[in-house]
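The complex appears here without one of its protein chains, the remainder shown in place.
Note that the chains are named A and B in the order they appear, and that numbering of residues resets to 1 at the start of each chain.
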Amino acid sequence: MRNPLAIVAAASLLGTVALTGCAKAKHDGTSSGGGPTQITMWTHSAGNPGELAVYKKIIGDFNASQKKYQVVQQNFPQGSYNDAITAAAAARNLPCLLDMDGPIMPNWAWAGYLRPLDLPTSLTDSLLPTAVGRYKGKVYSAGYWDAALSIFARKSVLDKAGIRIPTVDKPWTLDEFDAAVGKLKGSGYKTPLDLGAADKGEWWPYAYSPMLQSSGGDLIDRGAMKSADGALNGPDSVKFFSWFQKAFKNGWANSDGPIGNQRFIDDKVALSYTGVWNAKDALDKVGSDLLILPPVDFGKGPKIGGGSWQWGISSGCGDEQAEGARAYLKFSFQDKYLTAFADSQVVIPATDGAAAASKYFGANGSLRQFAVLSRKFALARPATPGYPLISTTFEKAAKDIMNGADVTSTLDTAVKAIDTDIKSNNGYGN
Amino acid sequence: MTATFRLETPAGPDDGTPSPAAERDTLDAARPRPRGRRPRAARRGEARAGLAMATPAIVLLLGFLIVPVLLGFALSFTNARLISPEPLRFVGFDNFVRAFTIDPTFFRSALNTFAFAAVVVPVQAGFGLLLALLVNQKIRGVTAFRVIFFIPVVTSIVVVSILWKFMYQPEGLINSFIDSITFGAWQGTAWLNDPDTALPAIIVLSIWQAVGFHMLIWLSGLQTIPEELYEAARMDGAGTWRQFKDVTWPCLRPTRIFVLITITIAALGLFVQIDVMTQGGPVDSTSTLVYHAVLTGYRQQQIGYGSALSLIFFVIVLVIALIQRHLTRDKD
């Protein structure tokens, strides 16, 4: 038992022994060779070649444009990005630059994980309002683009069924919409409407909380941000969710999937509530018959979810690195990059200049309508640190109601969960 | 009769290794050596060697399982959050009170977890035994079937969940299969979107995935049963059923306990299928204790509360394990 065992025993102690003899690693990104300061950047774009190509171009240009900083990119798949950064944040292991889904930002800013961006106001003011993340009066995040949802339809189908084509100035009222869906169901569509309910996660509050707001309800009382009581379970909310439940019960919509817009393209559904990212494919397949319609007015005017992926700078980032991160962001917010992004991903560019140069969103662009809808109807999700729990609670409540749960009691339970959470966090500093 | 069958089991069938099914207790191997006959130095050497050889495993288990588990226990009495500027505060039993008073999903999750285990444990064990009996026949090509039945086990459960989610679509394979064997009498259902069918659907795929493993366990148990016992039983005029009842079943006692315990542990820890396929829905009908703990503790960042749920889970499972142990002991 002498030698081999001794080795094993020694190995398990190795870490501690070795500690005494050597220095601690440095983390400020500098290298002793006097090279450029490294700035690590995390994106949610792994598996998305189009987006990565644009990043590659921006980073290459930036690294070549100066000698002081070098941006190093690290990519994560979107589906597990929030899981990954939550763990990294809990372990205090965030990089300097990271992108995040807009509504999560206040949670991170509140926790002290982000530093204010301190970009020139001329820059942030030039962006779409929903592409800028503000918390407690300071800008913590900014994005190159925003997305928008609309209702996709075929003109021929609506004409044949004798349904009025809504406009931005005169969108469908709820009664009109109900009648239209009923007619379409009667005309042979087994499930006339695709609401995208097969999806999961942040899609739910992103897609359906604007409908709730359009009927007068909300995720939380946005004034004080201290309670969801009366907002999420008030009469307007109950009215909306009863409609939501009815839409599935009547067979107008279902949650069977597949995720995406395939059922609309195959003409299995007549109306599809989906995002700008599916518009190019639909345009290619449906052609000039395609209609991009404003969302339904549930009573308080149509609403569209605003706020998508945006950039922030973490507080773990040293001053010199933060300076570099800011320099990079400033560099990256050039119209040409925003246009490249928008045209590669088919999303709405955040500046007017970039939109003008875009082949889809320019003055005569085929998807111009989305930029109009976004400008007119976009509303950000509530900027409160309690949002992550609000989001998952909303998703669960809406799904349960879709599947037949009692509307009032489900909403009351959701409100209780949200309010308990807010209370246990001392009101999230609000 | 059964007692005589159980006395001495011969060596394994084909590799000449000692039989595993010997009826001695786990630790007996060390016990028969009479104490005191050996010099004290030898005993000390043995003690040192034992500790030294167990040390790497002890250190690793301590460091990467026991410490984090205890850390979780400690967190369950605090207001800990994954991301928060709030100072860590001791909150006593608040988290536990919350679980039992204002979190209906917790109660539902516990119910689902037990329902899942209550179905999966007997069905998977029984189905596995049936498969083992089938592939224990001496017929040509039987090895190929053993391999085929085991293939789902080596397929990742994440992959399996994605595949079955496809097949459970309203216009998917399962519905069209049922449609064709019932000559169209069946109206397709959205298996995973209906609170009544979602959990049963997950039970089916879970058994499909894991039963091959327990088939092998049963199979190796069967192969330790000596052929002479069957011959003797046939001499007594025993038919297939009586051979099973009087020879096979009693001889499989140790295997039974092993199968029971491993399936129970796996069933109570149900997580991945839920995470990939239903996220606990529809209407909490598939939420499980582990899923709910991960959802609240990690995704919703309330690690203090999530840890409390985990602690409750441990206590429940421990109680079940002790009851099982007690029951399986009593029959001895």
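By our rule, a residue touches a chain if its C-beta (ideal position, glycine included) is under 8 Å from a C-beta of that chain, and two chains touch if they have at least 3 such contacts.
In this section, contacts and distances are computed from a predicted model.
Comparing "Multiple sugar transport system permease protein", "ATP synthase subunit a", "Zinc protease" or "Thioredoxin family protein" against the UniProt entry of the hidden chain yields the protein name "Multiple sugar transport system permease protein". For the chain left out of this panel, the touching residue among B:L82, B:A99 or B:I263 is B:L82. For chain A, the residues in touch with the chain missing from this view are 1-2, 4-5, 8, 15-16, 18-19, 22-26, 31-33, 42, 46-49, 74-80, 83-84, 87-88, 90-93, 95, 258-262, 266, 275, 277-278. Remark: the residues of chain B touching the chain excluded from display are 12-15, 17-22, 24, 26-30, 32-33, 42-43, 45-54, 56-61, 63-69, 71-72, 75, 82, 131, 134-135, 137, 139, 142-143, 145-160, 162-164, 166-167, 169, 171-173, 175-176, 208, 212, 216-221, 223-224, 234-235, 237, 239, 241, 254-255, 257-259, 261, 265, 268-269, 271-272, 290, 293-294, 297-298, 303, 306-307, 310, 313-314, 317-318, 321, 325, 328.
Heads up, the rule we're going with is that only the chains that are shown with their structure count from here on.
Rounded to whole angstrom units, the spacing between the C-alpha centres of chain A and chain B is 39.
Of all residues in chain B, only 45, 48-49, 52-53, 55-56, 59-60, 79, 81-86, 98, 102-105, 169-171, 190, 193-195, 279-284, 295, 298-303 touch chain A in the complex they form. The part of chain A that touches chain B in the complex is made up of residues 1, 5, 8-9, 11-12, 82-83, 86-87, 89-90, 107-108, 110-113, 200, 254-258, 388-389, 392, 396, 399-400, 402-405, 413, 416-417, 420-421, 424-426, 429.
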